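With one protein chain held back, the other chains of the complex are shown just where they sit.
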Amino acid sequence: MNVPAAWYLVLAAVLFGIGAYGLLTRRSALIMFMCVELMLNAVNLTFVTFARTLSDIGGQASVFFVMVVAAAEVTVGLGIVVAVFRRRHSTSVDELTEMKG
Amino acid sequence: MSLTIPSIHYLALLPVLTIFGAAVVLTVLSALARRPLRPAASLAVVLAACVAVLVEGFVQWSYVADHGATTTVAHAVVLDGFAVVGTVAVALALALSALVVYDWGERARVFGAEVPVLALASSAGALLMVQANDLIVVFLGLETLSLGLYVLAGVDRHRTGSSEAALKYFLLGSFASAIFIYGVALVYGATGSTNLSSIAYFLGTNVVLRPGLLYAGGALLLVGFGFKVAAVPFHQWSPDVYQGSPTPVTGMMASIVKVGAFLALVRVLVSALGTQLDTWRPILYALVIATCVVGAVLGLAQRDVKRLLAYSSINQAGFMLLGVWTGSAAGAAGTLFYVLTYAPVVVATFAVVTLVGGVGDTRHAIDGYRGLARRQPWLGGALVVLLLSQLGAPLTVGFYAKYAVLSATLRSGGGALALVALLSAAIAAAFYLRWVMVLVAEETEDGAERVAVPRATGLAILVGVAVAVVFGVWPGPVAAWAQHATLLFLP
Amino acid sequence: MAALATLILLLPLAGALLAMSVPRRASERAVGSLTTGVVGASFVLAVAAFLVLLHHQHREFSVHLFTWISVGSLHVPASLLVDPLSITMALFVTGISALIHLYSTGYMHGERDFRKFFVYLNLFVFSMLVLVLSGTLVMTFVGWEGVGACSYWLVSYYFDRDSAASAGKKAFLYNRVGDVGLLLAMFLLFSRLHTLSYLSVFSRAGQLSPTVATLVVLALLLAATGKSAQIPLFNWLPDAMEGPTPVSALIHAATMVTAGVYLLVRMSPVLALSSSGRLTIAVIGGVTAFVAATVATAQRDIKKVLAFSTVSQIGYMVLAVGVGAYGAAIFLMVAHAFYKALLFLGAGSVIHSLHGEQDLGRMGGLARYLPLTYPTFLVAWLAIAGIPPFAGFFAKGDVLTNAYLHDKFLWALGVVTAVLTAYYMSRLFVLCFRGEERFRGVTHGADPHESPWVMTLPLVVLAVLAALGGVIDLPWAHGRSLATFLHPVLGYVAPVVGATTATQWTLAAVDVAAAVVGLAAAYSVWSSRSSDSRYEWPFLARVWHWDDAYDTVIGRPLTRVAGVAEAVVEPRVIDGAVAAVAGAARHGALGLRKAQSGFVRHYALATALGLCVVVVYLVARVG
Amino acid sequence: MIATAYAVPSILVFVTAAVLIVVGALGVLAVRNPVHAALSLILTLFGVAVAFIAQSADFLAAVQVIVYAGAIVVLFLFVIMFLGVGFSRHDHVEPLVGQRPLAALGVAVTVGGIIALLASSHWVTGATSASGSSLATGTGNVHQLGTAVFTTYLYAFEATAALLVIAVVGAVILARRERATEEAE
Partner (left out) sequence: MHSSWYLAALLVVPLLGALGALLAARTRDGAYRVAVGASIVELALTLVVAFLYDPHVAGAHTLDFATRHVLAAPFGLAYDVGLDGISLLLVVLTSLVLCLALLGARDRRREPAFVAWLLVLTACTMGSFLAQDGLEFFVFFELTLVPSYFIVAEWGGAERARAALKFFVYTFTGSAALLVGLIYLAVAHQNQVGGPLTFAFGALAATTLSHGTAVWLFVAFAVAFAVKSPIWPLHTWSPLAYAEAPTGGSIELSALLAKLGSYGLLRVAVGLVPLALVDVRPVVLTLAVVGILYGSLVACATPDLKRLVAYSSLAQMGFITLGVMSGSAIATEGALLLMFNHGVITAGFFLLIGFVERRRASYQIRDLAGLQGPAPVLAALFTVVMMASIGLPGLSGFVSEYLILIGTFTTHAWWAAFATLGVLASAAYLLWAFQRVFHGRAQGPNEHLEDARRAERWVMVPVVVLVVALGVFPQPVLNRIAPSVHQLVAHEIAAVRP
C-alpha cells in the first residue's frame, strides 16, 4: 500500500507555489527560469500522481511531453538570457525597465 | 501487446504538415546554401506554403461540409469548420506578415531564413492549437507558437528593446505555460483524460458532485489562455513586448497568437468544459470588463504607437472574450468572425507602422505621423481605414466583428456587459482618433521625409484594407462562413 | 364682398412688394406715390365695403382665401371676417394710414433709406389689415406679429443710433411678452373648443368653464397690455418714439397700439363669460390711464409727452372694455386716432421745422411761424383735453359715463386723469407755441418754416376729423350711430343700471370742469416759465422708476443668470461632468500606467494575483 | 495512525522525496550563488524522481534524472559558467516595494486554494483508465508508456518535432546573431 495520492498532490502544489514565489522574488533571470523548472516539476509530479490514482498511463505520457517542452524552453530561454547578458552584462530583470507605461 | 498505430486522416494534418514542411525545407535550404538565402526565396516558400494551406483549407471545408466534423490520430486532431476557418486565418496572417518581414528584413539587415523559418514554425504551432482536440496538443502548439515568438521578439539586435522584449516575453510566457500545464494536469485528474472529446464525454455522462479539482484545473487553464490573449490582468507583458519586438513580429503576435489562443480557448471552454459554463462565466465576465476597460483607458496615455496598438489589441481581446463568455454557438461564431477579420487588419496596421518606423524601427512616436495622410494620402488613408476598422466604425469589418460578439452577448442576456464593452470602445475611439487627428494634421515646418512603400508591404496593407472595407460593406459571406463553421464544430 | 375685402388687404402688400422691387434709382416721388396710392385705394375700397355692409342684412361676411394650415383637428384657413367691427377698424386704419403716407413723403424727404421706409410702412398697413380683417385668431396673430415686426424695423430705423436700436428691440420684446399671452389664449381655446375661427369660437364659447374663460381673458389681457402698452408692459412705447415721427403717429398712436383694444373687443363674447377677468381689465386700464397721465406731466420731450398721453388714452379704452362698454372703446379709439395722429403729425411738423429738435425747452412762440400747424394743433389739443364739441369730449365722456355706472372708483380715477390730460396737453401746447421763443439756438437764428403741403394737407384733414369726429356716435343720435352699428358683434354684458339723462348731464359737466381745471392750471404754471422742477417731479419724469424696477428685478438678474450659465454652468457643471469623465479616464490611465512599471516581476505578480482571485472565487463557489 | 494504515517504506519514500524536493526548492529560492541554485535544483529533481518511482513511473524517473539533471541542469550550469559566477549582486535586497509580501500572500492563498479545491473533490474525480489495467512497473511501464505515446499521444509526439525544430533554430539564431553582430562591430 502506498501513501495517499493526496500527499503527493499537496507536495506538488507546494512545489508549484515555491517555484512561483521564487519567480516573483528572484531577480536573476536564470534563477527565475529555474523556478519555472520547479513549477514544471510540480506539474509532472501531479501528472504522475493522477496517473497512479486513475491507473492511466496518459498522465505519465503527458510528463514525457512536459519534459520535452521544458528542454525546448531551456534551450531557447538560455539563448535569450545569454543574448541579453551580452548586451547588458547582467541577468537581473530589474534592469530591464526601458519599456513601461 | 501489439501496437496499433491509430488511423491518420491526412487531409486534416495537411496544413500543419505544409507549414511545418516549409519551415523544414527553408532550414535545410539555408543550411545547404553557401551564402544566406535570398529573402525573395524565403518569401516565395512562405507564400507558396500559405497558398497551399488556403487551397487545403478549401478542400477541407468542402470535406467537412459533406461529411461533418471528424477527429483523427486517436482523436487528437479535429477536422471541423472551426479549425478550417482558424487555419485559413492563420495562413492569411502569416502570408501578410511574411510580405512585411520581407521588406523589413532588407532594411533592418536581418538576412537569412531564420525569421521566415521561425514565423512558419510559430504558425505551425498556431495551427496545432486551432485543430487540437487534446490538451497536451494544445499545450505543445502553444509552446511551439510561443518559443518561435520569443526568439522573433529578440531577433532585432540593433535595438536594446528587442532583447528586453524577448526576455520579458519569455519569462512571463514560461510562467504562464507552467500555470497552463498545471491546469492540464488538474483537469486530467478531474476527468481522467487530456482529450477534449473524452473530457466532454466524461462531463456529459457523469454528474460531477465535487468539482473542486475540475475548477482548479479550469482556472489555471483560463489564466494560461488569458495570458496568451493578453486579457487583463494577465496582459502586462504585451505593451512592453509589442513595443520592443521588431514591428513585423508584433503584427504576428497580434494576429496569429490571438487566432490560435482564442480558437483553442473556445474549443476547450465551450466544447470540453461546456457543462461547467456557469462557473467560468463570472470569471470571464470580470475578465471582459477589465480587459475592455483597461485596454481602452491605458491606450489613452500612450505616445508610442506600438504601445498604443498593444492596448488597442488588449481592448479588442476583451471583445473577443465576449464571444467566449456567451459559451454559445453564436458567441463562438462571433469570436471566430472577430479573430478572422481582426488578424489581417492588425497585420496591415503593423505593416504601416513598420514602414513609418524607418530603418532602425525606432520612429514610433505618434508625432512622427504628423501630416502623413496629407503627405501620402494613400498610405495615410489606408492607416485611417485600418484604425477605423479597429475602432468599429460601420462599413468597416470591425463594426461587424463587434456587432457579432455583441449580438451573441445579448442573446445570452449580457446587456450590461455588452454596454460596458461598447463604452470601452468609445473610450478607445479617443486614442484611435487622436492618432487619426495627427495623421490629418497640418505638417510641421521641417517637413518629414516621405515614407517609402515597398511593393510587398504595400500589398499586405492593401489586403488588410481590402478585408476591412470589402467585408465591411458586404459581411454576409464571412458571417455565414463563421456561423456555419461553428455549427460544424458544435452540433 | 370677397373680392373687395381681399383687395383691401392685398393692395398694401402689393405696394410693399412693388416698392421693394423697383429699381434702386427710382425717384422718391415714384416710390412715395406708389405706396401712398395703394393705401389710398385700400381706403376707397374700405369705404365701398362699408357701404355694402351698411346695406346688407347680415352684416357678416366670411371670406375663405385658402387653407393655410390644416393638421388633424387644427384647421387654420386664411380667411377674412368682414363685419361692422372689422370694417370700422379697416376704415380708420386705411384712412389715417393714407394720410400719414402722404405726410411721410414730405417728412422723410432725403432720408437714406427712403424706399425701405415706405416698404415697411406698406407692410405695416398690410399686417394691420390682416389683424383686423382676419377671420381666425391665428390670422389675427399673424397680423399682430407682423405689425410688431414692422414696428421693430421702423423704430430702429435710425439703426446707427444705439438708443433707436435698443428701443426697437425693446418694443419687439415687450410685444413678444404679450404675444405669449395671445398664444396661450389660443392654445387654451383650441384645447377646449377645437377651433380658432372667431365665429365658431363665439358660438361654442358657452362650453368654456368659468375658470378657463377667466384664464383666456387674462391671457388676452396680457396680449393687450403688450401691444397696447398697458401696465405692466407699457414702457416700451415712450422709447419707441425713437422712430421717425410719422411712424409714431401711425403705429404708436393711431393704429397698432389700439390692436390690443381691438382684440379684447373682438373677443367680447368670451370676455362676457368672465366678470372677474373684465374687472381686471378695467382696473388695468384705469390705473394705466392715470399713471401714464401723471408721467406725461413731467416729460420734456414733445414726443414723449404724446407717447404717455397715448398710453393714458388707451388706458381709457381698456377701461371701457373692462366695464363692458365696447362701443365706447371703439368710439374713443377712432376719435383718438384722429386727434392723436394729428398731434403727432403736428409735432412732427414742429420738429421738422426745428431741424429735429424735440425738447420742449427749446421751442415756444412757434404759433407765429407755423400758420397751418398751429391751428390744427390747437384743434387736436382741445379735442384731447375734452373740450366740447370736439371729438374727444364725446368719446371720453362715453367711457366715463360707462365707468361711472360700473364702478365709481374707476370713474373718479378717470376724472382725475382727465384733469391731468388737460393739464399736460396744455403744458405742451403752451411750451411749444406760446411764450417766448427759445428755439433760436437750434435754428441758428433763422425763422422756422412751415412744412410743405404734403405734410400740412393731412394736418388739415385730420383737424377736421378731430373736430367733427364726435358725430359718429353722439349720445343723442342713437339709431345710426357707431354703437348701434357695432352692436351685433359685441358680446353682451348686462349694464349695472341705466343712466338717467340728468346723470348724463352731470357727468358731462364734470368732464368739462375737469378739462377746464387742467387747462387753467397748465396756463397758470407754464405760460411764464419753460422748466420748473417743482412741477416736473423727477419720480414722474423717471416714469415711476418703472424701467429701473424692471432692470433691477428682471433684466439684470436674468443677464447675470445668463452670464453664469454661459461662464459657469455650461463649461463647469454640464460640460464639467463630461470633462470629469474624460479626466477620470485620463487619471485612471495615469494610475494604471504606474502598474505598468516595466518590472517583469511586477507583471508576474499581477498574473499571480489574478490567478489568486480566480482561485479564491472558485473556493468560495465550491463552498 | 500512519503506521497502521500504510506500509512504513512508502511513507519513508514519500518523506525522503518531500524533503529532497522542498529543501531543493527552497535552496533555489534562497541561495545567492546561481551555481548553488542549480545544485539545489538537482536536489529537487532527484526528489521528484524518487516520487516518480514511488508511484510506478520508473521510466519517467530515469528520464527525469537523465534529461533534467543530466541535460537541463548541466545546460544551466554551462550558461552560468559561460556568463561568469559572480554576477549575482545584491539579490538579497528587494527593491520592489511590497513585492515579497504580496507574492507570498498571493502564492500562499493560491496554493492553499488549489489544495482546498483538490481536497474538496477528494483529490481525484476522473474516470479510471479505459483499459482498466493498473499501471505496470519496470519494463511493463516502458511498454505501456511507449504504447501510449505511439497511439493516444501519437500526434502530440509528432508535434514535439516542431517544438524541437523551433528550439534548435531559435538557439542557433540567438547564437549566430551574436556572432554576426560582433563581426559587424
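A few remarks follow.
Order of writing sets the labels: A, B, C and D. Residues in every chain begin at 1.
Going forward, contacts are C-beta pairs under 8 Å (C-beta built on N, C-alpha and C of every residue); 3 or more make two chains touch, one makes a residue touch a chain.
Since the structure is predicted, the reported quantities are computational estimates derived from the model, not experimental observations.
Of the chains displayed, those contacted by the omitted chain across the entire assembly are B, C. Within the complete assembly, C:A165 is the residue of C:A165, C:A367, C:I387 or C:V464 that touches the hidden chain. Checked against the hidden chain, the listed residues B:I8, B:A41, B:L277 or B:L433 yield one contact partner: B:L433. One of B:V51, B:A65, B:A365 or B:L423 touches the chain omitted from the figure, and that residue is B:L423.
Think of the hidden chain as still there; on chain B it touches residues 333, 377, 388, 393-395, 399-400, 403-404, 406-407, 410-411, 415, 418-419, 422-423, 425-427, 429-430, 433-434, 436-437, 440-441, 474-476, 479-480, 482-483.
In the full complex, the hidden chain is touched by chain C at residues 66-74, 113, 138, 141-142, 145-146, 149, 152-153, 156, 159-160, 162, 164-166, 168-169, 172-173, 176-177, 179-180, 183-184, 186-188, 190-191, 558-559, 561-563, 565-567, 569-570, 574-575, 577-578.
Here is the rule we use: only the chains that are shown with their structure count from here on.
In this assembly, the C-alpha centroid of chain C lies 100 Å from the C-alpha centroid of chain D.
Distance from the chain A centre to the chain B centre is 26 Å, each centre being the mean of its Cα atoms. Chain A and chain C, compared by their mean Cα positions, are separated by 95 Å.
For chain C, residues touching at least two other chains, in rising order: 593, 596, 598-602, 604-605, 608-609, 611, 615, 618-619, 622.
Shared interface positions of chain B, defined as residues touching 2 or more other chains, are 136, 140, 143, 147, 150-151, 154, 167-168, 171, 175, 179, 186, 188-189, 192-193, 210-212, 215-216, 220, 239-240, 301.
The touching residues of chain C, when paired with chain B in their complex, are 582, 585-586, 588-590, 592-593, 595-596, 598, 600, 602-604, 606-607, 609-611, 614-615, 617-619, 621-622. Residues of chain A touching chain D in their complex: 1-11, 13-22, 24-28, 30-31, 33-35, 37-38, 41, 44-45, 48-58, 60-65, 67-76, 78-83, 85-86, 89-92, 94.
Those residues of chain A that touch chain C in the complex are listed here as 20, 23-25, 27, 32, 93-94, 96-101.
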